[in-house]
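With one protein chain held back, the other chains of the complex are shown just where they sit.
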Amino acid sequence: MPLAKLQFDTTKCAACEAVSCLVGCQYMDFRDTDEAKKEWQKVIDNQDSTVLRSCTTCYACEEYCPFGNHPFYLIVERQEEKGILPAPRPIITMWINQCQPVGKFIVGKVEERALSYCFLPHLYALVKGKLFDGIAWSGIFGQEFFCNAVYLHYARASIIKDRLPMVVENIKNQGIKELVCLHDECYGTFTSLASAYGIDVPFRPVHYYEYLCDRLRELKDVIKPLNIRAAYQRNCSARLCPQTDHYVDDIFGLLGVERIKRRYDQENALCCAEVFRMAKGPAFADDVQRRNLEDMVEYGAEYCVFNCPACWDALADKASDRGIEPIHMIDLCKLAIGEEQGLRLSESGAEV
Amino acid sequence: MQDYASQIHRCFRCGYCKFPSDYSSFNCPSYRRFRFDSYSTGGRLWLVHAWLRGEIEWSEHLAEILYTCTTCKNCVEQCPMKFAPDIVEWIVGARSDMVEKGRIPQRVARFFEAVHGYGNPLKRLRSQRAAWADGAREYAPGDEYLLYIGCLGSYDENGQKMAGALVDVLNASGVSFGILAEEEECCGNEIYMLGEMGLFQSLVEQNVGRFRDLGVRQVITLCPHGYNTMKNHYPASGGDFQVYHYTQVLDDLIKKTGVKLSSAAARVTYHDPCFLGRYNNIYEQPRRILQGVPGIELVEMERNRKDAFCCGGGSGNFITDLLAGGEDSPARTRVREAHETGADILAVACPGCLTMLTDAVKAENLDDKLVVKDMSQILSAALPAR
Partner (left out) sequence: MATTGTVYDALVAIVGKDFVSDRKEERYFYARDGGLMPPHEPDFVVLPRTREHVQEIVKLANREKVPVVPQGAGLALTGLVIPQRGGIVLDMKRMDSILEVNEKARYVIVEAGVTHGALKNHLQKHHPQLRHSIPDSPPTATIAANAVIHGQGRLSQQHGFNSDMVSGLEVVLPTGELCRIGSCSVSPYWFSKGPPLPDLSGLFLGWFGTTGIITRLGLKLYPCKKMRDVMLALTDRAELVPEIMLRLSHTELVEDVVAAAQPLPLRFRDTFWIMAYITGDTQEELEFKRKAVWDALWDLFESRDVGFLSLPPAMKGPLLSMPSKDTTRFADVSKGGGFQYAGPIAPIEKFPLFVSKLEEVATRHKLFYSSTSRLIGAGHCMMFSFSFSFNRANPDEMARAKTALDECSKFALEEGGVLWKADIDEQKLLMDKMDPNTLALMKKIRKLLDPNGIMNPGNWEIG
């Protein structure tokens, strides 16, 4: 099978005046549109561009482009073609090996409607109780079902192109018609990345936020409003599916949670920065994390609500140190229906 | 049951299983008692493997090594290997092989004979099974709970006191319940752990049949051993009822009814029975109950909850007592540990622990410093005067 090819429409860029992709970038300073346009043209023309080296792989420009073009995927393609390493080689190698399919299909009692546990063991701790009645067991996990979007951080579009079609096939072969993605990296992959590469997705991906909303409406009677103010930690892969952001407000509304207005939410969200640490070193990552957390404090967050378990690993302790209670979105829902939190801070760090 | 023979060689004899989680002291009761590595988990597993491969012959000593394991599950908790959850099942598997070949220690053989002939390991009369009971009715269809007493509660002097106290407490809380009296059969937990699978199966069937005939939906057990087997083994043989250990029920009742307990000024330490704790994860209910009694100060022993040190009574050892003798017997070691907390009451929730530790207090000459009491006894004393 020939490798899938990125469908990038250069004519859109030719007609684009705002160059929102680069101008919006929080990590490169392109206030000048002409400059941005010039630089972006270099990327399109496969010339060397500072963009390719400075990009932090935050995914955000995917959201910034108002024309549904795929600026970030193009950057990844170009980085790979030019052999530019956004992260150290051994880290990339580690990722490539770790998620390599090995023919180990970890499945529960899969039905037509199933959960994707991605490759994140955290999710087992989270998926419990009434919210997942009747579906918790219908799940898939592991390399064979791993969405592979992570390679966007590592200039390895080729791996995505190579593995994603197999993953889609594996899911289809489980007889799954509707896949509730517990991690929006998966959802973003099946709704954005796959189509950008012309890969057909023969099942309906459902974002777990949508699922939670539906369940919460069914459980309306048992919800006790939480009456709290929460900062939302928007993660990198949310940029692949910005159309799902309203669910955050919907869920918060159902639970009686106020999404605090703050500097670094929505389009301006700062990602957890742990990828930055591995790619660009601690000073940069620490700065991003500090700004993000201080912003939460400044705007009076009592809770920090996480979407992504990796963000949790990166920021939960640090938020807690600043007096903000970290909680995963699923746990937030559980809290409101009187169930126990599944993902907690590791007690006293490690056993010593 | 596990196919232990194809797996048992996986033990690395690393000895993690000898310890509690903080490595403070040895926590495998039979290793702690005998101190030859042959009596540690690894020792047992390697020796069984050697026996299976014909490298050593069966001997009374080999059987004793196998049967001094109290199936306390400390090793299951501590072994770092993937197979850890199966270790006790391997030991039980090896025992069942020995039973089949008729090669077991005399004391264990006597245990089986007694249960076989009398329905209890103490060789006491069936007709006397409810001799302890005044104030307890026989179970009648429609009662909310069947209170299952078990052999120690029915016949052992300490167990009977405990049973009486529990009946008082349940009566006072207005629960509708009854006992089986002479109709009660040994629960079979120890028979299982000792590897007599035929006898175990017939006990289960008798009990399950009787429960079914009487329409029993919910069972409360006095003894964690009975609780364990009814919860974890009976369902596979058609057991279709809810089972609770009495500490679970009382914890609930106290929460719901808000019974006012009278004050009982005492420093109490709680000993987790293996079949409640490590086997069934019931650690907090008993502690909550104790803390609910005004005046009780709960202090913990160094080894508690999943690290609790077994009293040495499991796997029928409350009768066979293969770990007895000398100050290193598990019960005496445990009693010293309890004493070190400065407690005046050592609380238990199991008739086996009650009897083992009561004897050990005497042997340690601590009679006037430490009393062993079952939770039910503590509660019944704290009930509002009737």
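Labels for the chains are A and B, by order of writing; each one numbers its residues from 1.
Everything below uses one rule, namely that contacts are C-beta pairs under 8 Å (C-beta built on N, C-alpha and C of every residue); 3 or more make two chains touch, one makes a residue touch a chain.
Quick caveat: nothing in here was measured; it's all calculated off a predicted structure.
For the chain that is not shown, the touched chains among those present are A, B, taking the whole complex. Residue-wise, the contact with the chain that is not shown comes from A:Asp313, picked out of A:Asp162, A:Asp313 or A:Glu339. When the full complex is taken into account, the listed residue touching the unshown chain is A:Gln100, out of A:Gln100, A:Asn173 or A:Ser320. Across A:Gly68, A:Pro88, A:Gly253 or A:Gly323, the single residue that touches the chain missing here is A:Pro88.
Although one chain is not shown, part of chain A still touches it, namely residues 85, 87-91, 93-94, 97-98, 100, 102, 121, 274, 277-278, 281-282, 310, 313-314, 317, 346, 349-352.
Taking the whole complex into account, chain B touches the unshown chain at residues 6, 9-16, 18-19, 22-25, 34-38, 43, 46-47, 50, 55-57, 59, 61-62, 65, 80-83, 326.
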